[in-house]
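Working notes for the structure below.
Note that one protein chain of the assembly has been removed; the remaining protein chains are unaltered in position.
The chains carry the letters A, B, C and D, assigned in the order they are written, with residues numbered from 1 in each.
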Amino acid sequence: MEYYLQLIINGLVVGSIYSLVALGFVIIFKATKVVNFAQGELVMVGAYVCFALTVQFQLPFLASFLLTLAFSIVLATAVERLILRPLIGEPIISVVMVTIGLSSMLKSFVQMVWGTQIQVFPAILPQEPFMLLGLPIAPVYVAAFGLSALLFGVFSLFFKFSSLGIAMRATAFDQQAAQSMGIGIKSIFALSWCIAAVVSSIGGIILGNINGINAQLGHLGLKVFPAVILGGLDSLLGAALGGLIIGVLENICEGAAKDLLGLGGFKEVASFLILVVILMVKPYGLFGTKEIERV
Amino acid sequence: MSMHKCGLFYTTYAAEDGLFRSRFQKLCLGLFLAAMLALPQLVDSYAVSILNLILIAVIGAVSLNLLTGMCGQMSLGHGAFVGVGAYGAAILSNAGAPFVAALLGGGAISAMVGMVFGIPSLRLKGIYLAISTLAAQLILEYVFLHASSLTGGANGLPVDPPQILGFAFDTDARIFYLILAVTALCVLAVTNVSRTRHGRAFVAIRDYHQSAENVGVNLFAYKLQAFGLSSFLAGVAGGLWSHYTMYITPEQFSMGLSISYLAMIIIGGMGSVIGSIFGAAFITLLPEMLNLLISSLGGIAPDLSAVIVPMKEGVFGLMLVLFLIFEPEGLARKWRLTKAYWKLYPFAY
Amino acid sequence: MNILQVMNLEVVYNDVVLVLKGLSLDVAAGSITTLLGANGAGKSTTLKAVSGLLAGENGKVTSGSVLYDGADTVRLSPEKLVRAGVFQVMEGRRIFEDLTVEENLRCGAYTQPARLFAHNSEKVYSYFPRLRERRHQLAGYMSGGEQQMLAIGRAVMACPKLLLLDEPSLGLAPLLVEEIFDIVRRINKTEGVSVLLVEQNARMALSLADYGYIMENGRIVMDGKGEDLLRNPDVQEFYLGLGHGGEKRSYHDVKHYRRRKRWLG
Amino acid sequence: YKVGLLSDLTGATSSVGTPYAEGIKAYVAWLNENGGIGGEPVELIQVDYAYNVQQALAAYKRFTSEGIVAMQGWGTGDTEALVKFVAKDKIPVFSASYSAHLMDPAKAPYNFTAAADYSTMGRAGLNYLRETWKESRAPKLAFMFPDNPYGTAPIPAMEEYAKELGFEVVGKENVDLKAIDATPQLLSLKKAEPDFVWTGGTTPSTAVIMKDAQKLGMTCTFFSNIWSSDENIFKLAGDAATGHFGLQGAAIYGQPSAGMDLIRKLTKDQPQMTHYVRGFVSAMVMCEGMKMAKAKGEVTGESIKAALETMRDFDPMGLAPAVSYFADDHRPNLSVNICTFKDGKLEFVKTTVLERKKEWLGL
Partner (left out) sequence: MNGSSPLLDVQEVSLTFKNVAALSRVTCRVDKGSITSLIGPNGAGKTSMLNCISGRYTPTKGKISMDGRELTGVPAHKRTGFGLARTFQNIALFRGLSVLDNLMVGRHSRLGYGLLASILYLGKARREETRHRRRVEEIIDFLNLSPYRHTIAGHLPYGVQKKVELGRALAAEPQLLLLDEPMAGMNLEETEDMARSILDINEEWGVTVFLVEHDMGVVMDISDHVIVLDFGRVLASGTPQAVQTNPKVVSAYLGDEDGLYKGR
């Protein structure tokens, strides 16, 4: 029993990383209706930039952290302007494909600048794990957990109560109508990408602390899909919880599939399998907004 | 002075409906086919093998276009459906089935699997469905790897080159004719579907599923048919692939393959059969061209090529982005424009 | 004093389709002006050209000018124009369906300081008591009329000086049409908002408006005071559906020939 | 002579594929400066296939149409996909995919490798651990590997050999190559208290395992295969790696030998990864085969293969255990370098040599 309990805790802990990345994804979706397949690559680029500044340029961590955020903002603005804005109003598959193209470009960019070797992050956070119910937990995960909780709280309030947040949701629903309200949709788009890129870079920095970085780091983005879809694409709560749930499910499945079915390596598939089942029951995820379909 | 008709007039509906409406078009097609038939004799085996890869990709792309471009059901698992066909055909072939039977059998298995994974389309739409097909991709990859008694698991599965009536298609040039024939049939099949009842129903579902239902289209049945037919053809592509490469491993049917099929139909033009053909050629040729470029640069400036190598993936991404931004209707539109120009030539205005 | 002057406006869509071909009209400050015309005549295009929303649809003003309060606004972005007091209620309501009624109103008030929100929303709720009942409901689930009220409510929130209304009566029940028009009149009278109204419902529009324009094919073909236009026999025949004696025609009597009389313009 | 070089410079395995390809190129460049193959240079045609089988296939076709006589391959997927082609076209291939079934000429007549297969490595590791095991009870063994062709390849062979040696197998867990966390798998293993754990992934995934194991306070010793323990292990795992073992098919940079002196000269004392050394060796063995073929007559794919199969105890300048191939057995040797992780460095321990058992061929 304790074994399963530990699996659950570990799942929550790892899931918080997924939540963190998923939140960035949902922010973009909520404000622009863009399904961003390059989320993982945004995370990766953030990690690399911070790495370059701290290790290659020997800047103090705080300085390089802030510079990384600044870089993310520049990158996000450029991406939004050059790549996504021309696609406003195109069908979903085009937008998906353009972000896939973007992910290739970002990956290639990282390989060109930093090569394909594994790079190691300086240890920013304390390494000494602490115990929770008999399970040692690395401080990195606590940081991820705290951060995703914080971001979730802040952005939930932001989207619910602030004018800007409401304007973002309005823009996502109908850009032209939003424009007619005097909402500057260009700045809304740029802003939402910036927010998401900043969140992602922070995620990248945390992730880099776990196991170094290489050009394959972006694969984490794939992990985020079960999380956001499970939670509902446009729900921050969904992203936060979805990440945790997927984390836990993966752990449980790993344990249970072993114990019960003798299947190995089930972890990776499990989350997707469960996802499909849940979607069949709740087609818009747990907290996603149902598309209003009236004729 | 004789009068030539300007523009095309049809006297029957059937004639208007024909695939190749003018004598000129028929002539072009004939010339094209003749050129294709002569090609293996004229170029080296590398070029023929690239053609083979393109033709197989054409089937995959055309079939994905049927599902995604025409019926509007985005699939991120097409590569895995190709894989199902590849394994299915390989297993049947190894069990002694004749090539044609193995190929069709592989397609049939793939069609069944595709329909099973099409079931979520009953309830899911748009990106939610896309993600559930991504699940199909990962689940199928898992099966390829773990059903080792059938698929050879990690070690992969060897296949013999195809044989029909004792004739072995064991060189690039020989198998080229076989692949060409199968590809032509598949393309014809999709073209036919696109201009008949089913194709129209697929587009109707894509454009407005509510009203499609009210004109009598059974949404679920037709979506399943789209999934089924699309994966059948994907399976045929897989069968050709496995018999062509003679050795299949799970890695060959990864998510990357699914994405490149999507790239093909995007670059070619969604919903357009001819576009899928262009797209398949483009995406297959792109890395080859880049590699050739890099090799030739390597001779001149080795340092430069080291920088360019990692750009390859970036170029792929950039192509995708540029096409989506500047030519969202893909190469198919370029083709239409060119055709329209030549049709009126020399009276183009 | 004209709050809006449109002079020789030409608008092109997608760089090819010329939709407005030298259109001119004026809106006197504090008045209701109506713009009538067939489908596709370019009425909505005119409004979008004024409010700056053309860019989103690949449309461009190629010549002519739009003077709002005496200043040319052709190059201004829609958000600047809203801040300057030009607000368009778009055709087809275009409410944000997955936002609540109140959130929709907050979008309308986006350019206004937050402290005015309570006061302005109170004003909207007094015009449309039904919206108050539904303030926390998702707007997408409301009926057509309620959505139209919300669309106008959003405009009220923005405190415009010039209100552009595009077919506000579309799909509304007769009672509601009347109600909406009453409210437009009230907004005009009590707040002094100038209104440029595009309508298919010529009878209502002309009886409400101080001045009217009739357009065909991208040009103004006739204009005059509201009541004058109402009495004009051509208008009566083609826009009001009255026979020559001024009595209502029956649809059974409309014969199969296609009437396609156009004013020369 | 033209030789194809299929490398992954941008794909999933590019972090190790790049140094490997560098090693190959360095050797060939050096050889060409020193007389080539009997006076004729070896021309490498390099293609990056981004770890994509279809591109590998196209690259191979390009190689053949340019008339290569031999090829340096790379990963599992592409090597397997080309097995039948190279057999038909009679092109010997040296690849860095050390699956046991590639060693069997009956199945893959034209495939060669310069290092022992994964199964042999695993066996050698077990052999060494058993030798050093002092306690009287049977040592407990567990496996952790990614669920992919490469990861699963040696497991059955190792399980069998472990039983033979008197290990008790207590668990098998999968850890994905891209895993950022191996806690659930380790938790499940922890119950079984293994003494030794095989890690058959890549360096990043091994590092994750070692770190998480240290965190969980596990005391087992890890021994990891050729791709999961290179110089990066310390960068990633820190001192969590200390004391564990890695298996190598070639020398570690700095391990003294004639070949190492050469490499030092060529790389101007820039430290290189063991993959570089292995690529170097692979090219050397291949070129040796070409030289032998040249000595007998024409250099063709067929003659290279024939020459290689007469190769006996060829010493690749001390950079790797001596290599011999037989017409019915393409295992280069059954010798594996065991090294340990100490003081932030890889340290050579010994070379374990196993008997060339017929029944192990291809398994």
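One rule holds for everything that comes next: a residue touches a chain if its C-beta (ideal position, glycine included) is under 8 Å from a C-beta of that chain, and two chains touch if they have at least 3 such contacts.
Computed from a prediction, not measured in an experiment: that's the story for all the values here.
Chemist: Going by the contact rule already stated, which one of B:189, B:240, B:280 or B:319 would touch the omitted chain in the full complex?
Modeler: Only one of B:189, B:240, B:280 or B:319 touches the chain omitted from view, namely B:189.
Chemist: Using the touch definition up top, pick the residue from B:115, B:159, B:229 or B:331 that touches the left-out chain.
Modeler: The single option touching the absent chain is B:229.
Chemist: From the listed residues C:96, C:125 or C:239, report the one that touches the chain absent from this view.
Modeler: Considering the complete complex, C:239 is the one touching the chain left out.
Chemist: If you put the missing chain back, which residues of chain C would it touch?
Modeler: 37-40, 141-146, 167, 170-178, 200-204, 238-241, 248, 250-252, 254, 256, 258-259
Chemist: Using the document's contact rule, name the residues of chain B that touch the chain not shown here.
Modeler: 12-14, 17, 189, 192-193, 195-201, 203-204, 206-208, 210-219, 225, 229, 271
Operating definition for what follows: only the chains that are shown with their structure count from here on.
Chemist: Farthest from chain B by Cα centre, which chain is it? Let me know.
Modeler: C
Chemist: Return the distance between the CA-based centres of chain A and chain D, expressed in whole Å.
Modeler: Centre-to-centre distance between chain A and chain D: 36 Å.
Chemist: With chain centres defined as C-alpha means, what is the inter-centre distance between chain A and chain B in Å?
Modeler: A distance of 33 Å separates the two centres.
Chemist: Averaging over Cα atoms per chain, report the distance between chain B and chain C in Å.
Modeler: Centre separation, chain B to chain C: 50 Å.
Chemist: Considering chain D alone, which of its residues make contact with at least two other chains?
Modeler: 9-10, 147
Chemist: Which positions in chain A are in touch with at least two other chains?
Modeler: 108, 111, 115-116, 265-266, 268
Chemist: Which residues of chain D touch chain B in the complex?
Modeler: The touching residues are 9-10, 45-48, 50, 52-55, 57-59, 61-62, 64-66, 76-77, 80-85, 88, 99, 101, 147-153.
Chemist: In the complex, go through chain A and note every residue touching chain D.
Modeler: Spelled out, the residues of chain A in touch with chain D are 3, 6-7, 10-11, 14, 17, 108, 111, 115-118, 120, 127, 129, 135-136, 138, 207, 210-212, 214-216, 219-220, 250-251, 254-255, 258, 264-268.
Chemist: Please name which positions on chain C make contact with chain A in the complex.
Modeler: Within the complex, chain C contacts chain A at residues 51, 53, 56-57, 77-79, 81-83, 87-90, 94-99, 103-104, 106-111, 114, 138, 140-141, 154, 158.
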